[in-house]
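Note that one protein chain of the assembly has been removed; the remaining protein chains are unaltered in position.
Chain IDs A, B and C follow the sequence of writing; residue 1 opens each chain.
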Amino acid sequence: MPRRDPTTPTGARSVLESMWTIRRFEEGLEELFTRGLLHGTMHLSIGQEAVAEGTCAALEDGDLITSTHRGHGHTLAHGADPMLMMAELLMKDTGYCRGRGGSMHIADVARGNLGANGIVAGSMTIAAGAALTQKLTGSGAVVVCFFGDGAANEGSFHEALNLSGVWDLPVVWLCENNQYGMSMSQDQSTAGGSVSGRASAYGMPGLVADGNDVTDVWSKVAEAADRARSGAGPTLVEAITYRYRGHSKSDRNLYRTADEIEDWRNLRDPLARFEGQAVEAGLLQPSDVDAAREAAKAAIRDAIAEAYRQPDATAHDLEEAAYA
Amino acid sequence: MPRRDPTTPTGARSVLESMWTIRRFEEGLEELFTRGLLHGTMHLSIGQEAVAEGTCAALEDGDLITSTHRGHGHTLAHGADPMLMMAELLMKDTGYCRGRGGSMHIADVARGNLGANGIVAGSMTIAAGAALTQKLTGSGAVVVCFFGDGAANEGSFHEALNLSGVWDLPVVWLCENNQYGMSMSQDQSTAGGSVSGRASAYGMPGLVADGNDVTDVWSKVAEAADRARSGAGPTLVEAITYRYRGHSKSDRNLYRTADEIEDWRNLRDPLARFEGQAVEAGLLQPSDVDAAREAAKAAIRDAIAEAYRQPDATAHDLEEAAYA
Amino acid sequence: MPETSTYAKAVAAALRLLLEKDERVFLAGEDIGVYGGAFGVTDGLLGEFGADRIRDTPISEDAIAGLAVGASITGLRPVVEMQFSDFIVNAMDAIVNQAAKLHFMYGGNVEVPMVIRAPGGGGTGAAAQHSQSLEAWFAHVPGLKVVLPATVQDAHDLLLAAVLDPNPVIVLEHKLLYKSEGELEVRSRIEDTPARLGEAKVLRPGTDLTMVGYSMMTIRSLEAAEVLAEEGISAEVIDLRSVRPLDISTVRNSVRKTGRLLVTHEAPGPVGVAAEVLAGVVESDAFDYLLAPARRVCGLDVPMPYARDLERAVIPQSEQLVDAARELMKA
Partner (left out) sequence: MPETSTYAKAVAAALRLLLEKDERVFLAGEDIGVYGGAFGVTDGLLGEFGADRIRDTPISEDAIAGLAVGASITGLRPVVEMQFSDFIVNAMDAIVNQAAKLHFMYGGNVEVPMVIRAPGGGGTGAAAQHSQSLEAWFAHVPGLKVVLPATVQDAHDLLLAAVLDPNPVIVLEHKLLYKSEGELEVRSRIEDTPARLGEAKVLRPGTDLTMVGYSMMTIRSLEAAEVLAEEGISAEVIDLRSVRPLDISTVRNSVRKTGRLLVTHEAPGPVGVAAEVLAGVVESDAFDYLLAPARRVCGLDVPMPYARDLERAVIPQSEQLVDAARELMKA
């Protein structure tokens, strides 16, 4: 049974807090980046929190996910410790990857997160293999593979979905469609114009969810996960959402208008929307909303503070580190 | 306007002769192979002649094709000289590839055959690129890419079809569906169960042709080629056919029944069928049929005889041969 | 007790043992089931172990390697096959960006105990796209291990050792060796394999020059050593067996003794494994023992042609090794 149910008071409270935690986490990263405390680049999912949370809230403990280059939200929603994530980004030895992975490569295998991946569609065939393990061992667990709209044009997408179809693998293909692959709008990059529309090519159902409505994502994913768990095979779920920030730190946003961004931010923000819905539905009191925001803010503030105090990543044991 | 029109008396005569030429060519190869005169293995298309001929007859001079590991039929139907093909297989210096390519790698660029390919789906992105050339130069030519049912599960299939869709490339994706990829039946290998059914995933029409009815293949390909030539973009044509022989020389045919093979051979043979149709329709007289068979037989007999007389391939100029 | 077996049957016996003794092991690949594999290696296994563990896949090499990554990091022991090693080009992301890197990149939190078997090499008339020897690429990638058995016993033992290893291992078999015969002791337990990944073997001791090879070229080196012996030239033949890790110390020790080095492989010379062997010797003190410039005998630097004579001209033959050794002795 799902970890967090946004249609119940307690569930709504933790779902909201989880989404705020993701946003505060990435806003915190932005600040650290601006202050020059981080290395490399990063891909922020601000505006897409409902996809990560709606999906992971619908899963059960023991279920697995694979994530992407834009994976902070998936990782947090699946239960990662923000302090250990911050420590990784701050190049600390106690970070999730001991400072060897960074933003694009956080894995939290203990909690069933098989890892973020810097290669677009790179985790899709891996997810198929992880799902095969569940099938062969009869674990009853389900694998959710997050991928973007742009990833749907990689050959790996095709091979992974076809394989999951012929083998009836317990996997949910979760397309986080933020409508752009870097600068390419989906209609420029995607023949046929729809990712979920490709599900039938693999004999699997294709569901579309409002990716800025956490409850809608949650129910569609729950349906797909049930189907996978029951042995009926894979489902392709496309969650339509939007990325507020640039693709990465080098993005000048020349491929879209400021108005488009503002519209999404002002009219469809997933956090504001859920707060409104939950209060209106009487699931949450305005005080609960404030409490959730405060809790998230404090959690990230503390995570950053504690991450600072961690020992720096070390090069002394790199030599042998490529091998188990 | 199409090279050969099977619905006219003269067209029917040459279409029939062409199909017989393909069959006699491959039967000739089988004999040479049994006599130990060939090296390596080969992939015969006996039973599939109507797909090669129906397709290439529907094209115009200047149109291009890319072929597969099972490409003797495509190559002959597109105008290659059987003597030069035999010379290649007999390891002669005057063969199409100077003895460097063999059965899987015959190209006849002068006649618009960009080449057979030993890599399953290996020619699909190449065909997309060749089609882009036609589009950018406004040549008005069309590219036909032959591929098998098994190839439709390679990532390259996906990337090539998607690209052709977003760029409206003048290409016809010709799936020669002989229902097996080596030992894998199509329903085992292909989620969704149909290759043409995948066309919609790329926003292009998917047509199904009776691959053992040369006239049906011819008209479906003509329709697709017109569409490409008019600038309306790619079409996926799936021609259902059957391979009489094993996949290659090492095949023990354990994955199908002798009855299945016999049924196709006795009830649906593309040559016998077209002869029946053409005579019934009054397009050909029985004498024309005999003449076509005889002409094909003689052509191959002469080709083999002349190929024997060619000088052997030579290793003396290999050193620099990797570079133009 | 040892029996005679072919190289192909030695591989099959290892697969059988693995499937019997370790329920986490499964096989996946193209036409490995009812067809028995393009070279017959997996013939019969489907009947013995069933379709859950002997998995025919669609023609999707990227998915084959990728599923092995995903299955191995979640506890299984996949042994997957690339029907020809040439097709591994379609699986490079899964192998190089994923399998080889996950353990390091995730800070040691995952292990990727997967094995990829793939037949390589030429000599079958299959031409440019079905005859390559690509070991050099994988030997260049940290995180991978790469072995190339030359003998019937090694075809068995190295595969067992590969599955025991917690890292991704690529086992490159040679098409021409599948039918070769030799003594085989079938192990009764997986752990009984005496093979250690990264250990070279001196197959023939000698004093005048060191001949280094692997896979098919180990066999050719042994043939050449026979001929040389008749001429009174004593060649030490080293079978590398593994090109990553590479057992350079065994080569250095031999060179310190013989003072002459001849390295061979079927792959083209430029940036191949032989270059690494030469470099590994001359950057060590073994350099001081070299009495003459080291020699490489590698495949001609062209794609593999189809015609028999041309193919023969591209692949190193034992006569060439003999000639090169003679010249080395003169220098």
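By definition in this document, contacts are C-beta pairs under 8 Å (C-beta built on N, C-alpha and C of every residue); 3 or more make two chains touch, one makes a residue touch a chain.
Since this is a predicted model, take the numbers as computed values, not measurements.
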item: Omitted-chain contact residue, chosen from A:Ile119, A:Cys145 or A:Leu236; value: A:Ile119
item: Sole contact to the chain not displayed, among A:Thr7, A:Ser139 or A:Ser183; value: A:Ser183
item: Touching residue (missing chain; options C:Val69, C:Leu203 or C:Val302); value: C:Val302
item: Among A:Arg4, A:Arg23, A:His72 or A:His105, residue touching the chain not depicted; value: A:His105
item: Interface with the unshown chain - residue positions in subunit B; value: 64, 66, 88, 95-101, 105, 107-110, 114-115, 117-119, 122, 124-134, 136-137, 155-156, 159-160, 162-163, 166-167, 321-324
item: Touching residues on subunit C - with respect to the absent chain; value: 86, 89-90, 92-93, 96-97, 100-101, 104-105, 127-129, 136-137, 139-143, 243-244, 246, 267-268, 270-276, 278-280, 282-285, 287-288, 290, 292-296, 301-303, 305
item: For subunit A, residues in touch with the removed chain; value: 38-41, 88, 91, 97, 99-105, 117-122, 150-151, 153-156, 181-184, 188-190, 250-252, 254-255, 312-315, 318-319, 321-322
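The rule is simple: only the chains that are shown with their structure count from here on.
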item: Central chain (by mean CA position); value: C
item: Most widely separated chain from subunit C, with each centre as the mean of CA atoms; value: A
item: Intercentroid distance (Cα basis), subunit C paired with subunit A, Å; value: 41
item: Distance between chain centroids, defined by C-alpha means - subunit A, subunit B (Å); value: 46
item: Subunit C, residues touching no fewer than two other chains; value: 58, 60, 62
item: Subunit A residues counted as touching two or more neighbouring chains; value: 155-156, 159, 162-163, 166
